[in-house]
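Shown here is a partial selection of chains from the complex, left in place.
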C-alpha cells in the first residue's frame, strides 16, 4: 500500500525547511554550537532510554537527531541496546552514514534509514526506527492506519507501507544499504511515519522530543484502531482529514512525564 | 449517540445538591474552611498521581475538585503532566475558568471542561478528563458502553458520546472555549461519564476519590465489554438498568490500594 | 448456565473430607494448634498480597482459610484492600460468618460466600472471591470456560455460572446474606470454581496456597481461551475430560515465585 501524499503537504515540508533547519545553521554564532550540540546529544540519550522504557523499542531499533550545527551530519548511538546507551556512544555521521566520530565502533547496520531520510527530507530533524509491536500487524495487511484520536493526528497524512520486496526481492529484511534507505525514504514521502512490512516502522519529526512522541502514539493508535475494528467492524469514525490537520500536537508534556518514569530517577 | 436520561435521574442530582454541596458552604465555620481546602487539595495531588500510575492518564488529561468552601470555585493543577503535579501547582479557578490564584501560570487549554460542568451540575464535586485508552475505540463507534460488572454500575445511566463536530464543525478536537465546554456539559446531562469522539472521556462524581474510581472503572468496563463482545457476539448479558441502579459503589477501598502502589511509597 | 457435575466428583469430595479436614481436628495435639493457626494466618496475609500483586484482586475481593484447629471456623481479613492486609486484620469467623475475634471491626459484606461454602463443602480449606478481569466476559455470555492447558486442569470439572437474579431478582449484585451465600455454594456444587454474572468468580481448594493458584490460573485460562476462540473459532481443542482429571497440579513452585515478586522483598 503506497498512499499518494498531496502536493500541498510536500510543499509545506519544503517551507518548513526554510523556517526551521537552514536558519539554525547559518545564524547560530559559533560559540553557541557546542552547547547546542551537547543539549541535543543529551536529549538523544534520554530519548533512547524513554523509547525502551515505554516499550517502543526493545533490544533493537534506534533514534537519531540531525546535528544542530551542521544539517549534513546526524547523531546516532553506536550499535547497542537503546536502554543502555550513554553519552559516549553518541556518534556523528555524515548523510552517507559514514562515521565522523567513534569511527572504530560498530554502527547500526540500518543507519542508512537515518542518513537517506535526512537527505530526502530537509525538514526532518529526528528519526526513529522501531519494531513497535502494535504496528507490525498493520504492516502485514492492506488495512491502512487511520487516526482514531487526536494524539495520533499525524496519521491523517497517511502512513505508507514500505515492502522491501518491491525494491530488492528476497532480502534479510534489513535496510542495510544506501539504496534501500533511499527506497524507504521515497515511500515515506512527506509523511510523518511509514510502516515496514515484516519489520516495523519509521517515524520522523522536527525534533528528538517530537519524534519520540510520534513513534509512541503511532503504536498506541494502531492498538486502538485494532480494538475499534473489533467492536465496530467497518463502521468506525476516524478523525477526518481536516480534523487531523487541525489537531497538531506539540506533545509538550509527554517528555517530562516519560523521563520521570525512567528507572533510577 | 446521545442518550436521553430519565427525568428522575436529573431530579435526584438536583436533590444531591441540597444534601451535599450547598450545606457545605453555608454551614462550615470559617475556621474550618482552610483545613478542608487543604485536605481536598492534598487529595487532588494524590489523585493526579494515582490516575497517571494506573494508566488512566498519561502525560495528558486532568482532574479537578470543586472548592469545599466556595461552590463557585474549583481547584485544578496548572498545565503539566499529572504524574508530576505538586501542591504548588494547584490553582483556584472561578466557574468561567479564570485563575484566581497562580494567575501567571499557564492553565490547561481545556479547563473549560471543568468550569462548565461545575456550572451545569451543582451535584458534581470532581471532574476527570482523560484519554483513557480502552474507551477511545468505543467513542469511535456507535456501540454504546454497557455495564458488564457491578464496579461499572454507573454506566447503566448511559454514557453519551460527545462529537465536537456537531457543535463546531472542523476543530483541533480540543474543548478550548466556554462554548465547547457548555456543549460537552449538555451532552453529559445527568450522567456520570461521557465519551468524546476522537479524543477520550470525561467522568464526574461527588468527590475527588470517587471520580478517580469512576474514571478507572469506566476504562476497565470498556475493555471487558470488548472482550465479551468478542466471545459472545450480541448475546452478552449486561447488568439490567435496575441492577445497575442498585449496585452503587463507594469504591471505599480503591483509594488506599492505589495510593499504596504509587512509586516512592 | 448451570453445569451438572457427575456424582463421582461429589463422592470424591466427600472422601477428601475424611482424609483431610476432619482428622486435622481430632488428632492434632492441643499444643500444636496455635503454631498451626499462626502458620496458616501468615500464609493468608501473603496470599492477600500475592493476589493483589498478580492482578487477581484489586482494591476488592478476599481470600479466606478454614481454621486448622476447628473446621467450624474460618480466617478472613476484616474489610480492607487485600494489598494492605496485615496479621492484625485477620479475623476468625464461625460458619454463620459472625466474628469470633476482632468483633468490633467491620467485616466484608460478602463474607457469607466463605461461610456458606465451608458449610457445604467440608473438603474445602480455602476460598477466594475475586473480580478477576478475564473471567468476567465469560460470566456475561453462555460460552462455558474450558481447560486450554494443564495449568487450568480443574476447569475440566466444569465452571458453573451463578446468576444472582435467579435467586433474588434485582439486587445490588453482592452476596451479602447467608441465603445468597448458600445459593452460590449450591451453584458451585463440587467444582473448583464458579463464575458470578456481572461480578467475578469464586475459587476453592484444599489449602490457601492452592486456592491462590487456582484463582490465578482460572483467570489466565480465560484469557487464553478467548484468544484461541479468536484464532480458531469453534475448532479449538481443549483438554479432554480424562486429560483434565489426570493433569492435577500441586502448583508447588508458584507460591515461592509469586512471593518473591512482592514489592519490598
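In order of appearance the chains are A, B and C, and numbering begins at 1 in each one.
Everything that follows uses one rule, which is that a contact is a pair of C-beta atoms (placed from the backbone, for glycine too) under 8 Å apart; a residue touches a chain by one contact, two chains touch by 3 or more.
Not measured: the values here are computed from a predicted model.
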Tell me how many copies the full complex contains, given that 3 of them appear here. 4
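Note that in this section only the chains that are shown with their structure count from here on.
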Treat touching chains as neighbours: how many steps, at the fewest, connect chain A to chain C? 2
Chain A turns onto chain B (C-alpha superposition, degrees, nearest 5) by 90
Taking shared residue numbers divided by all residue numbers at the interface, is the value for chain B and chain C over half (same) or under half (different)? different
Dist(centroid_CA(chain A), centroid_CA(chain C)) in Å evaluates to 49
Between chain C and chain B, distance of the C-alpha-averaged centres to the nearest whole Å: 34
Provide the list of chain C residues touching at least two other chains, using ranges where the numbers run on. none
Quick check on the complex: what are the chain C residues that touch chain B? 52, 58-60, 79-84, 131, 133-134, 136-143, 165, 170-174, 197-200, 226, 229-230
The chain A residues in contact with chain B across the complex are 147-151, 220, 223-225, 227-228, 230-232, 235-240, 242-243, 246-248, 251, 253-258, 260-261
